[in-house]
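Of the protein chains in this complex, one is absent; all others appear in place.
By written order: A and B. Residues from 1 in each chain.
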Amino acid sequence: MLVMILVPLLANLGTGIMNQLVTLFIYILLAQSWNIIGGYTGQINLGIAAFFGCSVMITHFMWVAGIPIIVSVLVASLSTIILAIIIGIPTLRLKGMYFAVGTLALAQAIQVIMQNIFNRSIQTRGDYVQAYNINWRYYLGLAIVVIVLVAVYFIRKSKLGIALVAIREDEQAAQVTGVNTFKYKVISLLISAFIAGLAGGVYAYFRLYFYYTSDIFGLTWTFSAIMAVVIGGAGTLLGPVFGSIFLVILGYIFSLTLGQANLIVFGFLFILVMLFMPQGLMGGVNLFRQWISTWSRKSHNETGENI
Amino acid sequence: MADAFQVLLIGVVVGALYGLVALGFGLIMRIMKFINIAQGSFIILGGFICYWLVTIWHFDPYLSIPIVMLAMFIVGLILYRLLFSPLLKYPQAEMRLDKSLLITFGVVWILDNLEILIWTPNSRSVIPSYGYGTINIFGASLSYTGIIGLGLAILAAAVLHIILTRTYFGKHVRAATEDAVAAGLSGVNVQRTYLISCGIAVALSGLAGTVIVTSYSVTPGGGMSWLLTAMVVVTLAGSDNMNFMIPAGIILGVIQSASTLFISPAYQQPIALIIFLIIILFRPQGLFSKRVRVH
Partner (left out) sequence: MLEISQLDIYYGDLQALWDISIAVEDGSIVTLVGSNGAGKSSIMKAISGQLKPKNGNIIFDNQNLNRLPPHRIVDLGICLVPEGRRLFPGMSILENLEVGASRKSARKNKNVTLSWIYEMFPLLKERASQLAGTLSGGEQQMLAIGRALMSNPKLLLIDEMSLGLSPIVVQELSRIIQEINKSRKITVLLVEQDVQLALSLSDKGYIIENGRIVGYGNSSELLCSPQVKSVYLGMEMDRTSQ
């Protein structure tokens, strides 16, 4: 932890790596966002790009208007919640597919609307460009990531977290035991939207030019978030983190070697993981832990007992 | 008045196409409880196959349909074999829906980017030799390609209906849809039935692709928006009966088209979203479904 804080202060890691790290933070946030609604609650959100993109826009315009970045990010994230309410209330009452369709439709609709309103690239004030210091982006990103991870940790252990997992495992059973599944699903979506909003805010701070609005509202973001979570392990605290690291590193390697084809490779990877390693990397870690504990127990007992 | 009629006509033609896409999507969803998000990408693929058949071998686009449909049928078989049949180990519908959603999302990714890589991100379209002609009905004009598209959509729906009600295969499909275990116990090879149904569903997307490439254009990545509309149509129709797909599609098409009288055509996608939200708020079982679903 200390390493993460001190190293960039002391050493000059170079803009390349710093860029990657900030990108990593953004991915981690987006992945955690999807993880809340998709991993813990089991509701598949296909429109997370909409939350992300809106937050980017709002943060950008507020910041450019002179409002300090942190306030902009927070306000943008809160307004993302409004979007979540609009789409969540009708769709979360019904079976999962309606939610998936609804979010997908929302993402597409917003992309279309934005493309029509802003059909040119979006630029920033010159003085902001001059004052650009990657370290500020890094620390903002890091701080938000840490706060979010801590928050998710507490959510996981809380009554809310348990309810969400119950909903994911068997929604009917949860309902029957008196859990207000609708309320919890909505709360989950709002939290998810907020975190996605934070990711968008960091992005707006990080990237100063947006060439096309599809850059920020595009399906790529949704796919990256889902992929990071699935590869890392859905419904776990660190899964999205590992998945994002994996994604960023692999993405970097691929963009050097494969060019356009790297996206295709990710698609294959995604499918392979879904088919053969549905628990993701964290699943592997858990298996490993289990294996170690049974192995060490066996070497203590004469009669190794299976659980 | 002619304006309104023109709008209606456009709506019907586009709507029938929506219905055709919904037919393929709904088939997989209803029969096997899988969600095929890649249906849209398959449409684009079908369109591209048609495009190349026309451009390189100078086929008439409508004559290329059997080839396109056959190719897409095979794609459907592969899709089922590789990606859907492993999901059969989850007997609960919810898990199957979720997992298939995610997996086909990956397929979209692969297909779309592969198409961009191989064929560039440009749009393609195909104009048959008689394509620019239109006929005149009550002062509104309807293009030949539009009429043919409409006809093909209705024909496909009719053929599907006949298959489902009159053939052995169709009865196997319906039995497996109602109770897959009981169907197996009665001697139906459920896996093979699913396999062929998946092939048919993707072949339908190939058909839609040829209509789209002749009437509009295909662009890599453009499939999502067709898919979305298909999902809205399926929700509108209620997933009970395949027969209502085309009518529901037409209704959506007409509403969308009518909306262009008031707002810019660019905003038609959001209109579909709004309709979707309205339907699920007030009548989630769809317009035509008799059963009221308990949630």
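Please note the rule applied: a contact is a pair of C-beta atoms (placed from the backbone, for glycine too) under 8 Å apart; a residue touches a chain by one contact, two chains touch by 3 or more.
Since we're looking at a predicted model, the values are computed, not measured.
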Problem - Chains in view that touch the one left out, judged over the entire complex - result: B
Fill in the blank from the handout: From B:Trp57, B:Tyr168 or B:Phe262, the answer for touching the chain not displayed is B:Tyr168
Practice task
Please pick, from B:Ala4, B:Leu185, B:Ile263 or B:Ile278, the residue that touches the omitted chain in the full complex.
Solution key: B:Leu185
Practice task
Identify the residues of subunit B touching the omitted chain, counting contacts across the whole complex.
Solution key: 168, 171-172, 174-175, 178-179, 181-191
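Keep this in mind: only the chains that are shown with their structure count from here on.
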Practice task
Over in the complex, which subunit B residues touch subunit A? Could you list them?
Solution key: 29, 35, 83, 86, 94, 97-99, 101-103, 105-107, 109-110, 113-114, 116-117, 224-225, 228, 231-232, 235, 264, 266-267, 269-270, 272-273, 276-277, 280-281, 284, 295
Problem - Residues on subunit A engaged by subunit B in the complex (per definition of touch) - result: 42, 44, 46, 87, 90-91, 93-98, 100-102, 104-106, 108-109, 112-113, 116, 171, 219, 223, 226, 230, 260-261, 263-264, 266-268, 270-271, 274-275
